[in-house]
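Take this structure first; my questions come after.
Other chains of the complex are left out, but the ones given are in their true place.
By letter and in written order, the chains are A and B; residue numbering begins at 1 in each of them.
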Amino acid sequence: MPPVITLLTDYGLEDGFVAACHGVIIGLAPEARIIDVCHLIPSGDVRRGAAVLAQTVPYLPPGVHMAMVDPGAGGARRAVAVMAGDRMFIGPDNGLLSWAVDACGGAAAAYEIVNDDLFRHPVSPTFPGRDVFAPVAAHLCLGRKPADLGPDVPPDRLVSLPKPTSKLRDGAVEGEVLSVDRYGNTQLSITADDLAALEVQVGDTLAVWLGRRQLTVPFRESFASVPPGELVAFADSAGLIAIAVNAGDAAQRLGLPPGAHVRLSPTS
Amino acid sequence: MPPVITLLTDYGLEDGFVAACHGVIIGLAPEARIIDVCHLIPSGDVRRGAAVLAQTVPYLPPGVHMAMVDPGAGGARRAVAVMAGDRMFIGPDNGLLSWAVDACGGAAAAYEIVNDDLFRHPVSPTFPGRDVFAPVAAHLCLGRKPADLGPDVPPDRLVSLPKPTSKLRDGAVEGEVLSVDRYGNTQLSITADDLAALEVQVGDTLAVWLGRRQLTVPFRESFASVPPGELVAFADSAGLIAIAVNAGDAAQRLGLPPGAHVRLSPTS
């Protein structure tokens, strides 16, 4: 298999920024296969970048996974490479990589990226994706040892984002809106396993509390299990509970931004 | 030539959904060459997906053409593989593939996709693109026989979208707005051949009826044949008649949504 490099950024698609990264990689490692994970992470939204990376990485071939969402680009945060399972993640040490690293079994080793023999010069302070991470990704693909990047970082010193959690309590489960997709489906931090622990089964009905509001929502196999325009809860393709409107926009209808508190329980 | 897989979906580019499909394909068939046809089909718009696929496929190398626009994902519609010419189409049996299949000479054979040895497990009910179609595309690329996917489907039992048609009558041709592109050019279901049958030539003037409104529009070689801001009709890159405004948005100016009835005739 040709070596795989994947890219996730908040660069958008309106400029040549993504292409510059592709160009630098291909110039150094012509055989590399590049997969664009997503470049429309909202600008500086580390949490959204972390969620998309963690939920996509199980489906990507092992390789070098570069991610760059960094409101502090040019600031003081360090650049790191993190080994997890058969994968290497490179990006800023701001938590962006942390959920994906966890999804791959946790960090086995980590290195600060400081060896500027591997960078593209001159290094622009505002475009480390092009001048630091892209060439480092290519060199790793070509067989360079991670330990050549710079000094060891103890994995427990890496910055981690607080994990979105769910809590089972009093016959209910509490969590939050983790993200909202293009369709307006709201993905919760509550898992299919949480509902199983409450003995909720497909076909049951859920009581959903959003702040003071309470709704009754059917729990079904998919959004398509209810008529168009109706609310539904289901286990989504990442194993998390989503609240959706079939052929509609649940986030908009319910006014549910990321971070909003949600509580679910079986109706009695 | 390396095996080619093409993808058309309504997944959008804001999530990792497209990348998950790429990852699954490359993990199984590392030599596959993937072409992204379009991922911004409006959510659930089967007709728009069918039009883009049918108009693009003549320019794609033969291969496995996966398409996924399915307001009923997780519902009851079956998944099918359809052989047409030297191409294989896979997708939901909801008409999405039908215009492209017709453009390739019609269905020579079809199979229901049920052999779950070829799927990625666990299969998410809400993401068949990743768990069913992407791995099936990869296996077909690797030489798996279509008949291994599942039972034969008689081609005349496949779901077809009604074909956008045009009708010559009383020295005029009637049709509808088939789609609107990024520039606001409105593509009609009326063909260049229809106008030829009415003996309309480039340089002539057309009477255009939109409901009760009537306009007089020059028929020219391209939108650029008239000054900026002026209306023009021309044969577009798919051989269909388009009404456009040079450097402007005809769909917006004329209030012409897909499906709107249009009648053209030569001015006398």
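By our rule, a residue touches a chain if its C-beta (ideal position, glycine included) is under 8 Å from a C-beta of that chain, and two chains touch if they have at least 3 such contacts.
Here the structure is a predicted model, which means the values were calculated and not measured.
Of the identical chains making up the complex in this file, 2 are positioned in the shown model, whereas the full set numbers 3.
The definition used in the following text is that only the chains that are shown with their structure count from here on.
With angles rounded to a multiple of 5, the C-alpha fit of chain A against chain B returns 120 degrees of rotation. Rounded to whole angstrom units, the spacing between the C-alpha centres of chain A and chain B is 32.
Those residues of chain A whose C-beta lies close enough to touch chain B in the complex are 1-2, 4, 6, 8, 13, 33, 35-40, 52-53, 55-56, 59-61, 181-183, 221-225, 228, 234, 236-237, 247.
Against chain A, the residues of chain B that register as touching in their complex are 11-16, 19-20, 22-24, 26-27, 30, 43-44, 71-75, 124-127, 130-131.
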